[in-house]
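Shown here: the complex without one of its protein chains, the others still in place.
And now, subunit A:
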């Protein structure tokens, strides 16, 4: 019996190339975008606080701004989620890949997800 080490299916990072397949790469970047969205949203929604410095800012203007950003966030979120969803259907994503192998094999060593 050969020791099931890094050569085993679902194995470690050494098996995975430096460059990812184009689709996987795009998916990763979309995931990054999904993670970035709330940060962008938070920053944009803080901006009106800076307008209080000099002179009087009208509530109605801020209202337009806030609701505009709100709609923008919803649209961006729909786009990003849509692309992530599309990719998920297009090819088996990395998560389910390893998970599928888990069932056949003993669990992979932790931290194999690059």
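Basically, a residue touches a chain if its C-beta (ideal position, glycine included) is under 8 Å from a C-beta of that chain, and two chains touch if they have at least 3 such contacts; residues count from 1.
We adopt the following convention: contacts and distances are computed from a predicted model.
Visitor: Match the chain absent from this complex view to the correct UniProt protein name in "Transmembrane transport protein", "Glycerol-3-phosphate dehydrogenase subunit B", "histidine kinase" or "Branched-chain amino acid ABC transporter permease".
Guide: Checked against "Transmembrane transport protein", "Glycerol-3-phosphate dehydrogenase subunit B", "histidine kinase" or "Branched-chain amino acid ABC transporter permease": the hidden chain maps to "histidine kinase".
Visitor: Where does subunit A touch the missing chain, residue by residue?
Guide: 3-6, 31, 34-35, 37-39, 41-42, 45-46, 48-49, 51-52, 56-63, 66-67, 70-71, 73-78, 80-82, 84-85, 88, 95, 98-99, 102-103, 106-113
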